[in-house]
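Okay, so here's the structure we're looking at.
All protein chains but one are shown at their positions in the complex.
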Amino acid sequence: MDIEDLVEIAEKERASRKKHVIRCCLAAGCMASDSKGVKEALDKAVQEAGLQDQVEVRGVGCMKLCCQGPLVQVDTHESGATVQVGDDNQGPLYLKVTPESAPSLIATLTGGQTSLQRGNPKAPFFTEQAPIVLANSGIVDPERIESYIAAEGYQALHDVLREMTPKEVVDTMIASGLRGRGGAGYPTGLKWATVAKTPSQQKYIICNGDEGDPGAFMDRSVLESDPHCVLEGMAIAAYAVGANQGFIYVRAEYPLAISRLQTAIKQAKKLGLLGSGIFESPFTFNIDLRIGAGAFVCGEETALMASVEGLRGSPRPRPPFPAESGLWSWPTLINNVETFANVAPIMRKGAEWFASIGTEKCKGTKVFALAGKITNTGLIEVPMGTPLRKIVEVLGGGAPDGGRIKAVQTGGPSGGCIAAEELDTPVDYDSLAKLGSIMGSGGMIVMDEATQMVDVARFFMEFCMDESCGKCVPCRTGTVQMHSLLKKILAREATARDLQKLEELCDMVRHTSLCGLGQTAPNPILSTLRFFRNEYTALLKDDVHNGRNKNHPAPEPAPAPAAGPATGS
Amino acid sequence: MQADQTLETKPQSGQPARLRLATIWFGGCSGCHMSFLDLDEFLVELAGKAELVYSPVIDVKEYPQNVDVCLAEGAICNEDNRELLYQVRQRTRLLVAFGDCAVTANVSALRNQLGPGNAESVLQKAYIETATANPALPGEPGIVPPLLPRVMPVHEVVAVDYFLPGCPPPADRIKSFLVQLLEGQEPVLTGKDIKFG
Partner (left out) sequence: MAAKTLTIDGKHVSVDESATILDAAVDAGIYIPTLCHLDGVYDVGACRLCLVEVAGSSKLLPACTTKVSEGMEIQTDTERLRQYRRITLEQLFAERNHVCSVCVANGHCELQTLAYRQGMDHVRYDYRFPQWEVDSTHSLFGLDHNRCILCTRCVRVCWHIEGAGTLNVSGRGAQARIITDLNQPWGTSDTCTKCGKCVMACPTGALFYKGATVGEMERDRTKLEFIVTAREKKQWIAD
């Protein structure tokens, strides 16, 4: 494979483009409401209408407005150009398509009518997005490498291998200002530089696809919708740091992502885009999949590496960091799916272009999974620094049925709840951290007035309690105690003493836990206490039996019963 | 009982008022009280400085008002324990969890491991399954107090001022605690003096 071959594939793919391309979402969200059946029905309807020469029904990845799925969109144009988001050639978008309605949808191509509900591709939900990571999502066929190549895929890898030194690649990443999209926001270029500089005969690349936050589905969508962009990003990273083997760690709960990755890896190998001597350079790189067995903690990098090694997935203290001593003690570069998905676009369009998007300290875009009490549930990608209000009110369309938004939960169980009055906060790593939450991997759960915040904290604490690996004491036992204190508060059996104990525990678990899971587990409590403390105190009961002790020598309003002992609790 | 008479001695006029001391026996084996009696000759000294106003070793029916210090042995196992403890807390300045059952619930709480409904199964085992004669659950409203769903250490029910662990706390430990208290110091126990077990 060389560049001519790549260009040839791209041109052939574009040339074979038919007049109508009917894009049918085949990502997990729409698949759950039978989009596969829709695609089959559309194929059949095309056959029956005899339109095979003019119409391609293309299974594509996530089309973002998940709450209205299965989504189908019709593009009509004569040239072979690839459709872009916001493209004028984008035709009607159909919502909640059923297999039964497929014939009527096809009939519209020949002047017929359909009763299908139409979506507005010019709605802010779509137009306010700035897709980089999701640029191909919902456009290319994730199961055909040619489709990705036609969208300029693997060109960046070629250019990097043939025209840049590894150091130049690292420098480009540093200049781009990209920060890790897994949650902590560590500068990606810096991480690459560390691994690149560590002398070693063996290095590894790991793509962390163990997305486990409740309500988060960004990485899943990227892997399902555009697996090749992750492979390409990993290959570029491998070249930059000097690795020849990569692993993608995906959770077993993502079977579709796994199967698409398997297909993608097979296709890339077949074309020589993975393997030895890629683009006729000395560079060799292979990628294998590792399937997680459903432990949230395996998203933590040291636990993930233990799991890849076939060990029990529990974290170990850092330092040493994976960059120095990772997989089988070799230097290892570990990045999140979304981080890798940013790489090829940065290489293709340049660090300056990327750095021009976002804020001073946070460059580029961020994908969010918008869920909860919000009109437009789905996937969005917006520039860093976009105000939270714009995300939930403009793109998200606010709370459904005119409800009022009370808080937005970001960052999953490690994150926090941001009160409605803080909605003007720009969404970037630092601003969210200031509010006691985190960017996290991009889950965003919107809550309305009916939400009881103590119960929200309890939900996340229950999650952390169940997902604690059990290795370190603060996380293993602290989450259990915090959960039980929250339950006690919700049952109106707790006193001010219990609340004090809860806060003390939050502090202790946060500062003494071994890994990020424990260190951030108290965040949902701390952030709800910060903004909604009154909801906690309203649930407390009076400490009637403790009016008198050495700390409170003067008896407080004594509930002295007239006769007999005090009763009840 | 010799010790009782000593402890009942009235204060000499002109001396400071004696500490009003109580000891109480909740769900425990009375071992802590046995250990208290192991104070031996210190009991005589103690009697000069403290007046024992309520205790299983003296015959006082009702827990009195204005108690300065109460040593509470045993875990809180039944409703009677709990109501009495509420009363104790209201009428006592310094409440001391006395011994491991009071501090940790200890052996008295082994039934908690049986989970919810443990009270019924424990009674069933003791009074039906292993009964040699007249198997029947004890029950007499107002007389036999029902078991609480879960046995608790004293501080889980009311605030406790000092903890005196041990199963039982050795007499030396009790003495060290009481001496500090009688001398008007803030009693501090350290090292092995707070060892459980």
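Miscellaneous remarks
Going in written order, the chains are labelled A and B, and every chain counts its residues from 1.
Operating definition for what follows: a contact is a pair of C-beta atoms (placed from the backbone, for glycine too) under 8 Å apart; a residue touches a chain by one contact, two chains touch by 3 or more.
Being a predicted model, the structure only gives us computed values, none of them experimental.
In the complete complex, the hidden chain is touched by one of A:274, A:287, A:305 or A:505, namely A:505.
The chain that is not drawn here is touched, among residues B:43, B:148, B:167 or B:182, by B:167. From the options A:111, A:282 or A:317, the residue with contact to the unseen chain in the full assembly is A:317.
Contact residues of chain B toward the unshown chain are 97, 100, 103-107, 109-110, 112-115, 150, 153, 155-156, 160, 163, 165, 167, 189-197.
Although one chain is hidden here, its contacts on chain A can still be listed: residues 295, 297, 312, 314, 316-317, 319, 465-474, 476-481, 484, 501, 504-505, 508, 511-514.
Basically, only the chains that are shown with their structure count from here on.
Here the CA centre of chain A is 57 Å from the CA centre of chain B.
Here chain A touches chain B in the complex through residues 497, 543, 545-551, 553, 555, 558, 560, 565-567, 569, going by the rule given at the top. Those residues of chain B whose C-beta lies close enough to touch chain A in the complex are 82-84, 86-87, 89-90, 92-95, 157-161.
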